[in-house]
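One protein chain is absent from this view; the other protein chains keep their places.
Read from first to last, the chains carry the letters A, B and C; within each, the first residue is number 1.
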Amino acid sequence: MIEIRFHGRGGQGAVTAAEILAKAAFKDGKYSQAFPFFGVERRGAPVMAFTRIDAEPINLRYQVYNPDYVVVLDDGLLSVVDVYFGLKENGEVIINTHEEVKSENHTVFDIDATGIALEYLGVNIVNTIILGYFAKRTGEVSIESLLEVIKETFPGPIGEKNAAAAQKAYDMA
Amino acid sequence: MAKEIMTTNRAVAEAVKLAKPKVVPVYPITPQTTISEYLAQFVADGDLDAEYIRVESEHSAISATLGASEAGVRVFTATSSQGLMLMHEILFAAAGMRSPIVMANANRAISAPLNIWNDQQDSIAQRDAGWIQIYVENAQEAFDTILQSYRIAENEEVMLPVMVCLDGFILTHTVEPVDLLDQKDVDTFLGPYVPKFAYLDPERPMSLGNFADPGYYTEARYDMQVAMDKSMDLIKEVGAEFGEKFGRDYGLVEPYLCEDAEIIIIAMGSMCSTVRHVVDELRAKGEKVGLLKVRSYRPFPFEEIDEIVKNADKLAVLDKNFSFGIGGALFADLKTKCHKEAYGFILGLGGRDVIPEYIEEAVELTKNPVKEVTWLGLKEDE
Amino acid sequence: MVSMGCAISEPGSSRKNKTGGWRTFKPILDKDACVDCDNCIMFCPEGCINKDHDIDYDYCKGCGICNVECPVQAIKMEIE
């Protein structure tokens, strides 16, 4: 089983990202689960969401405490939240940033998802883009399934644009 | 059959759509809200041919649901927490009027202090209302149970409302795979609802919700108990028939590795999944532990439980609720008839995560008991 | 034991409960004096005066509204 923790701010789509990832993995023929750490936080406040992916049905009904991957949608969170908390020793972190982020203990990948978002979508919503990057970097989910789920989640031109942006991030990884 | 992936709230809404209720009065409340939203969308899109009533409170939600049910149609409503508390009075009326309502309750803690996260205090507090209460473990069971509930509630020998209890957020907002059923299969399984005993029709005037003096009230309540008893077999029958038809069968309880277990953990709802995981891990270490999931809390399946726990040494009962001065409700209920050595554990209140460590601790404390009821994960003075 | 949910399927069955015994004073109509205004029918809380102004004493509670509302004093109240 692999476990992924998403960090974002309310309104950035961290919960949706966790769900899209779970749905894409499901499309790949795996079992998956996604759920938010649902707070009463409003737009802008730090939020978390989780995804589990496994070849077998998933029995666990508690939060992810030792993720294999951490995905950070906003590098501003680094000063507020310990995004590395509980990360497995060989765990990896993917951060949306235009600066280089370093960690002594963990492998960190940075991607300027905001740049892609502004180019493709015209708004700073990066959840689908960072998933494209995640797909290539980790190989945990296929880009085909991911793009399909993105288009299902956002029907019409918005979905097409998001899919194109995710593909771009995938190609960059 | 199509396998899809969705939240439990969505699975509930999909089941409701397939059951084709005619009237759906519902009031939004976290974490039930998306059920009310999905149903609104189904009606707006013409996918569900029902009257959706945007009531101004949960009290009116259950009142309008009861009114519609008594007017002779299949109904549905859903709520959570404070909303269920606001319904309290009318829950008794619905059961007393023998109205076959099916309602989903997204289990959530009760104020004060205000809390939006999961525990089961809300529905436990309604346990004496005369409703059948079924606690589900995952999205699939929620979907299946909504459908079975109509069969149970509308059975002529039962005619009691059914509350399907699903853990807030842990289930309601978790995306996971669900096998949906075809409309044709559901239509065959459920059949139409045809009211037989009591309905509002100018062609055949009846008075419903009457006043009963001491000469009749006791009998009216006793009849409900008889119906509750009868529902016990029916829940099993319907669960078995569902299994034959669709490959997933259900009963009043669900034992997991209990045959040779020395300690049996008894629990309800979503935490049973994590308990299974812990049981597997402990078994791998050679510990004889099992899980007894209680699915039907009302009626309470004493006989089934007795049969399953008869060879166990000790029981560890997990409760996401508390009856002050006694302990957890499941524990207290169990103790009224089951004389096994049993210990109660309170956990998961107000959304406190039920982690494997708590369950392991419950097993340890059952082996080496300190007191009868223990609050797990309690932070001492900081 | 009781009907399902204590529903009553016999409309108007309160007729089994004769309330005439509640009466202390009994209204007596002098039909010759009656002017057919129907006030007594209209205002009877029991609805127990028919179109011919016959009073059903099985149900009349003797409230005396008919007596008061009769414009020609055609109804007298007599002690039972």
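Rule of thumb we're sticking to: a contact is a pair of C-beta atoms (placed from the backbone, for glycine too) under 8 Å apart; a residue touches a chain by one contact, two chains touch by 3 or more.
Convention: contacts and distances are computed from a predicted model.
Missing chain, UniProt protein name: "Pyruvate ferredoxin oxidoreductase beta subunit", from among "Cation:proton antiporter", "Pyruvate ferredoxin oxidoreductase beta subunit", "Succinate dehydrogenase" or "ABC transporter ATP-binding protein".
Counting contacts over the entire complex, the absent chain touches B, C.
The missing chain, though absent from the display, is touched by one residue of B:Ile35, B:Ala64 or B:Ile116; that residue is B:Ala64. Interface with the hidden chain, as seen from chain C, comprises residues 2-3, 6, 8, 10-19, 22-23, 38, 41-48, 50-51, 56, 58-59, 61-65, 67-69.
Although one chain is hidden here, its contacts on chain B can still be listed: residues 22-23, 25, 50-51, 53-57, 59-61, 63-73, 75, 89-90, 93, 97, 200-202, 204-213, 216.
Simple rule for what comes next: only the chains that are shown with their structure count from here on.
Here the CA centre of chain A is 79 Å from the CA centre of chain C.
Distance from the chain A centre to the chain B centre is 34 Å, each centre being the mean of its Cα atoms. Spacing of chain B relative to chain C, judged by their CA centroids, is 53 angstrom.
Note for the complex: chain C touches chain B at residues 1-9, 11. Interface residues of chain A facing chain B in the complex, by the touch rule stated above, are 18-19, 22-23, 26, 31-36, 38, 40, 58-63, 65. Of all the residues in chain B, the ones that touch chain C in their complex are 96-99, 159, 197-198, 204-210, 212, 216, 219-220, 222-223.
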